[in-house]
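Removed: one protein chain of the complex. Kept in place: all other protein chains.
Letters are used for the chains, namely A and B, taken in the order the chains are written, and counting of residues starts over at 1 for each.
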C-alpha cells in the first residue's frame, strides 16, 4: 500500500481560549481531490493553514508522505512542509507587491537554490502554456487581472514541486464562464504532476463536480466524510442534508425540499454540549444534548458523527 | 526620472530639490569652488565687510567667510549623512528584529526605544557628549544613538502591519528562510516611509551638530562647521554681523531644503497619491 499523501490526526488548534479546530483527522490519498466543506467560522481555513505550516497545531499530528513532522529535525521538516503548497483565497494579495511577475515566478527556484537556465525555462514554459506570455514577466502584481494573478500564484506553487496543493476557495469571485477553465487547469495539472488536492470551498456545485471525496465540517469538527457521490446522493448527517438542500441549483425540481435551519451558528467560544449541531438539528433527541457522537464508519465506507444517521431509504423519501 | 519630476511638482518641492542639490554639489566640489583656503589666516584683513575680494567678508582672524561656509557644508552634510546612515541601519535592523521576535524580546527593544525617546534629543546628546568628551567622532556616534529609536519604531510598526500579510505567508509556504523574507519582502515594503523620515531628520541632525559645535562640543578649531561659525560670529557680533548672518542663512537654507524634500517625498510615495510605480 502506498503511503498517504497527507494525514492529520486528532488536530486541535486553539487561539487563546477559543478552540477553532477540535480533534480533527483527515487523510489525503495520492492523486485524489478531497473537498473540505463548511460555513464561515467552521475552522476550515485554520485546517488549511495548519497543513501549509502557517499555523502550529496545539496538539495532534501532521504527516506528509507518510512521514510525521513532529520529531523530524528542523531541516527535514522544512523539506516536508515544502511538499504542501497553498493557493490563497485572494491570489493578488499573495504576491509580493514590489517584485515583477518574472521575479515572483523565479522565487521558488531561488528559495530552493535550484535556479538555473533549464529550471527557469521549464517554469517559463509552464507559465506560457497556461496563458502567461512573456509580455507579462516585467509587470507588477497590481497590473495583473484577477485571473492572471491566480495563474501566477499557481505557477509559483507548482515551481516549488509540491505533492499536495491546498486550494482555499479557488473559484471565489470568478465568473461562471471562466470558473470551468480554472478547474480544468487544476485537474490537468493534478493528473500530469501526480498531485493531491485539498479543495476548500463553500461552492457545493463545484465541490460536487471536482472532488473524489468530501469532508463536511461544523464548528471545528468533521460531521461526515465519504465519497463525494455517496455524500451528495445520500447524505447521512442532518447538517449535510440541510447544507446540500440549501444549495441553489438551476434545476429547482431535482433538489427536492429545502431544509431551512433554525437559528445561527453557535459561537466557537462556547460550543454547545453534546452534539454541536443539536440546537439546530431537525431530528435531535434528548441524548444529542448530552453525549457527543463519535465519528464512526458506516458499512458503506463513509464516516458520520451522529447518533441518528439517516438510513438510505429515509433520505430517498425526503429528497425523492 | 518621473519620481523626481513628481517631487518637483509638489509645493516647495522644486525649491527643496534645488537647495539640496546646490548644497550637495558645494560640499563635493568645495576645494574647487572655495576662493581661499578655509583656514588661511590673514590678520591684516580682520572682520572685513563683503567685497569683491571676499564676497561674504572675513572673520576675526581674517579668514574668508565664503570659503569657511563652503567647507562647513562638508561637516554639516558629513555628520548628518553618517548619523542618518548609522541610526537608519541600526534602527531598521532592531525594529524588524523586534517585530519578528518573541514577545519578551520585542518588549525589551521597544522599552529601550521608549527610554531613549523620553529625553529631548538635544539634551540627551549634550549629556552623552559631556560624558564621552567633545570631538566630531563622538558627536556622530552619540547623535546616532539618539536617532535609532526614530527609525526603529517606524520599522517595527510597518513590519508588524506586514508580517501576517498573505504575500509574506506565501513566501513562508514556499519555504523561504527568514532572512530571505526580511531582505526581499519585508525591507523593500517598509523602506519608503523610512527614507522620508530620514530626509526629514537630516535638518534636525544638522542643527544638533551646529548646536553642539556652537557650544564647543563638536568640531575642534580650526575646522569650520556652521555651528562653530555661528558661535564665532556671535562672539564678534558687535564688530561685524556678516559671519553670524551668513552662517545662519546657510543653516536655514539646508534645513528648509531637506525638510521640504522630505515632505514632498512623503506625498509622492504615498500609494494613494501615487499614479505609477
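In the analysis below, a contact is a pair of C-beta atoms (placed from the backbone, for glycine too) under 8 Å apart; a residue touches a chain by one contact, two chains touch by 3 or more.
In this text, contacts and distances are computed from a predicted model.
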Should one name the undisplayed chain from "NADH-quinone oxidoreductase subunit D", "Carbohydrate ABC transporter membrane protein 1, CUT1 family", "Oligopeptide transport system permease protein OppB" or "Nitrate reductase-like protein NarX" using UniProt, the answer is "Oligopeptide transport system permease protein OppB"
Check: shown chains touched by the absent chain are A
Filtering A:129, A:184 or A:273 for touch with the omitted chain leaves A:184
Per the whole complex, from A:242, A:288 or A:306 the residue touching the absent chain is A:242
Note that chain A touches the absent chain at residues 39-40, 175-181, 183-184, 202, 204-210, 232-233, 242-243, 245-252, 254-255, 258-265
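Heads up, the rule we're going with is that only the chains that are shown with their structure count from here on.
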Chain A to chain B, mean C-alpha position gap in Å, rounds to 53
The residues of chain B that touch chain A in their complex are 165-167, 169-177, 180, 184-185, 188-189, 277
So, in the complex, the side of chain A touching chain B is made of residues 52-54, 78-79, 81-82, 84-86, 88, 90, 93-99, 107-108, 111-112, 140, 142, 153, 156, 160
